[in-house]
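Scroll down for the structure; my scribbles are underneath it.
Only a single protein chain was left out; the remaining protein chains are all shown in position.
In this document, chain identifiers A and B correspond to the written order of the chains, with residue numbering beginning at 1 in each.
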Amino acid sequence: MEITRRGFLALSGAVGSQAALGAFGLMGPVKAYADELSKANKVKASKQYTTVCAYCSCGCGLICSVDYMTGKIFNIEGDPENPINEGSLCAKGAGFFDLTEANKHRLRKVQYRAPYSDKWEEKDWDWALNRIARLTKDARDKDFVVTNEKGELVNRTESVAHLGSSNIDNEECWLISMSVRSMGLVYIDHQARV
Amino acid sequence: MTNHYIDLKNADVILIMGSNAAEHHPMAFKWILRAKEKGAQIIHVDPRYTRTSARCDYHVPLRSGTDIAFLGGMINYIASNDKFFHDYVVNYTNAPFLVNPDFQFNDGLFSGYNPEKRKYDKATWTFQMDANGVPMKDFTLQDPRCVFQLMKQHYSRYTLDKVSSITGVSKENLLKVYEAYASTGVPDKAGTECYALGWTHHTTGSQIIRTMSMIQLLLGNMGIAGGGVNALRGEPNVQGSTDHCILYGNLPGYLKMLNTSCPDLKTYLEHYTPKCNDPQSANFYINYPKFTVSFLKAMYGDAATPENEFGYNWLPKLDDGKHYSLMHLFDKMYEGKIKGLFSYGTDPAVSSPNSGKVRKALEKLDFLVSANIFDNETCSFWHGPGVDPTQVKTECFLLPAAATMEKEGSQSNSGRWVQWKYKAVNPPEDALAIGDIQIRIMDTIKALYAKEGGPNAESILNLKWDYKDGKGNFDALKVAKQINGYWLADSTYEDKLTGATKDFKKGELVPSFGMLRDDGTTSCGNWIMSGSFDEKGLNKMAKREKDDPTGLGLYPNWAYCWPVNRRIIYNRASCDVNGKPYNPKRKILAWTGDKWVGDVPDGPWPPQADKEKGKYPFIMKQDGVGSLFGPGMVEGPFPEHYEPLEGPLAKNPLSNQLINPTIEIFKSELDTVANASEKFPYVCTTYSCTEHWCSGALTRWQAWLLEMQPELYVEIGEQLARDLRIGNADWVHVSSARGRVKCRAMVTKRFVPFKVEGKTVHQVGLPFNYGWLYPEDGSDSTNFLTPTVGDANTFCPEYKAFMVNVERA
Partner (left out) sequence: MKEHKMEYVKLIDTTLCTACRGCQVACKQWNENPASKTQNHGSYQNPQDLEWNTWTLIRFQEYTDTDGNFKWLFRKDGCMHCTDAACVRACPSGALHHTDYGVVAHNREICIGCKACTSACPFDIPRYNKTTEKIYKCDLCYDRLKNGQPAACVKACITGAITMGEKETMIKKAYDRVEKLGGKAVVYGDKFVGGTHVMYILSEPPAVYDKLPVKPSVPMSVILWKNLFKPFTLIGMGAIAGAAALHYLIKGPHEVHEKKEGEE
């Protein structure tokens, strides 16, 4: 959802029961440090999207401010409308901006490491998808168990496993749950246990 | 959580045990402190004084792994001092039920134990039935074979002296907590419990939680505002990922995974649909066939027909009694039997127990497919410390994933609130959402099978897999609707209670799981989420309205809460048998004579005093009441204290059964154990911190967080540090029977030694957030120390109690 100007005004309600700072927000001529648009003004002029924190399970709401010109997120802070966190955030939530592409460590390309190689090499998606599908099919088909030792129908493979994740969206979890089972995987787990 | 985060503000006493809420669920403390400001008592029971303890009324240190002893002592206190909530216990629990005369408990073991299999035959863990097949009851609770008396007898062994000697908690402190918490066993007081991995990460984890559930039932704290047993879950969508069952043992919505004892759909449905002859028990799982068939329709679409049992036999089946959890997975991989691993958003080389074994296991893979937003120790295992890449055959893929704000979708918090998120920006360069990655991989695999065929190819080819938008990208909304479920034929639904009918058109969404069918005319990817949309497609997960009619912070129109937007589970138990709220000050629900008002009730039926139409409140339980006697657990119907696999004692002070008799013992040569060993004299526990998350695979890459917690440390009490001549910030080695790590010593007043069975026992602790890959001079991983052993019900690993030595480095 796009929160426009109204969303920004909502942001200013975050101070809670104290003297409403918002009421004094338009105080008369003040000395600015520079003529350029201040960060607070930039937030006001941005496109805003709500999201949910990706750390613990409290489900705190966040607002991402996206610069119209660059299309990039330049600020993330708490969503004051969210009744769980009421705009506040812990250290991990407050540092959420560092998960965006502004973090230079983010992975941006498909990486591949060949057997016995000592380095990653960049690949394109098509190549990687075809190779992964090939390896998966070969491993699955080779070790596929139609019936177990007792002769019972089991239609499973024990040689391919899936792990993760508690840090992806529900719809993604469901797709994984469906696809790995359709292939007959049984070694399926994720962080629910750890 | 049975309740939710905001509801913590409604409690009168909050017991935080098995959790460091202020550090790991900081927002929980917003609500805990609101309760405190209103006069609630906040108690922290934990081996270590933490940021949580600092804000509680008091902190009670307890030796790791002795929680059942501590809580068993509380049951003894409540039962023997008549502190329980009589009306609630008699009407809403199985306390009055008469137990099978052959059921026994003797010297740490229940009847039916098979030491070779390390398993119980549960034949005697049953109730005495009347002629109608309904459990016999004694509502006076005096019959020596009733659950209440057996429970009382079982916990009479948990005396203050005994519990104090096991746990290391002083008798004064035990009594202080017991008295404070038991004060909530009255109608107008609420006590709640917050736990987390501090309970689940034990070989007795599930039974610790069950002990607390029993206490909550005894005190009438289940189903009420400010009550419940609240798992503060550790990850952002671990509730959702569990609900959708990326787990070996369940299908979405906790339907049981197929196994070899159910060769066809009919047997499966008969086996898992519980039967109950008591007409007042709703026995909600009677709907199991509707959920199962609708699930199969969602999975296989039109290919699932009554003739092919809706595709039942395309699904894989587990061998009866065999487990396939994370620990089993790595055990199998270490044996060289797993060739390929998909690892998404996870870093098991750091997070799994006995990491040394895990990393060796990874070297045996033919291929590893990882998808993450940052590189981690698992993806890069082939160039880790001590690994020669030229000797590692594994073909590795590292797929760049979108971060959460770069994709649309929903996330379920610990309070079961499913909140919708929006996509703010595109992921950088070639990165894709996991949903996109999975769709593309599966598309490619499906194409291969279409071309080449293969064993059970029908399962892959018939998998319904049309979740892309017009541009060919993953469409989260399409998937969410499929999860919610559709009408597959024009249908009329009749409400059995009121007789009202409603017509639905084919293609409309199913607005509630109560309407699902077992004949293939509805589909539903996960029944607990059915109702997250209305029939016209309104997405309730995206709701942002702030009305709060009860004034208790339920916010029924903010997001969606499963099941059916019920904010507090078992809420009918907040009222007496006539539907009158026990606590009028915190009224979440009340029966007005023809309907319930307040939260969404646990079913529309009248309260149980109505012998004709009324139902018991615990509708998900077969008998309709809360289980003080719980035969579902593998260890026995009453939780019993056992020592951790690795502990400081050679004998269990309560019985001759030292460790949990039902845990699985892993036997690879790297699974060494050293109980009560002079070489490893200190109890060790592991944890996270506010500044990092899990393995640190995300947070170590975030400079602001790393700045605050840059490297591995071990927290050591002042006395032990003095004894070992270790100064603050010195380098030390911490070692166990399985491995050794180097880290900084943090000498602190926050760990104090315990007096256990007359001996002084020191405990130390380390965070598990570090690994070699990053920062560049990265620390060792704590999980080199931990054992491959876990809870006997859930296989959650034992990260919280094992033995180590500490030496100056």
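As a convention for this text, contacts are C-beta pairs under 8 Å (C-beta built on N, C-alpha and C of every residue); 3 or more make two chains touch, one makes a residue touch a chain.
Bear in mind the structure is a predicted one, so any value in this text is a computation, not a measurement.
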Quick one: which of A:95, A:164 or A:184 touches the chain that's been left out?
-> A:95
Selected residue (touches chain absent from view) among B:23, B:458, B:646 or B:798 | B:23
Of B:690, B:736, B:783 or B:805, which residue touches the hidden chain?
-> B:690
On chain B, what residues meet the omitted chain?
-> 22-23, 26-27, 29-30, 33, 49, 51-55, 689-691, 703-713, 728-729, 744-750
Hidden partner chain, residues of chain A it touches | 11-12, 14-16, 18-19, 21-28, 30-31, 33-34, 38-41, 43-44, 75-78, 80, 85, 87-95, 97-98
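Criterion: only the chains that are shown with their structure count from here on.
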If you average the CA atoms of chain A and of chain B, how many Å lie between those two points?
-> 22
Per the touch rule above, chain A residues touching chain B in the complex are 1-2, 47, 49-62, 64, 66, 71-73, 76, 81-86, 88, 90-92, 95-96, 98-101, 103, 105-118, 120, 124-125, 128-137, 139-141, 143-144, 146, 148, 150, 152-194
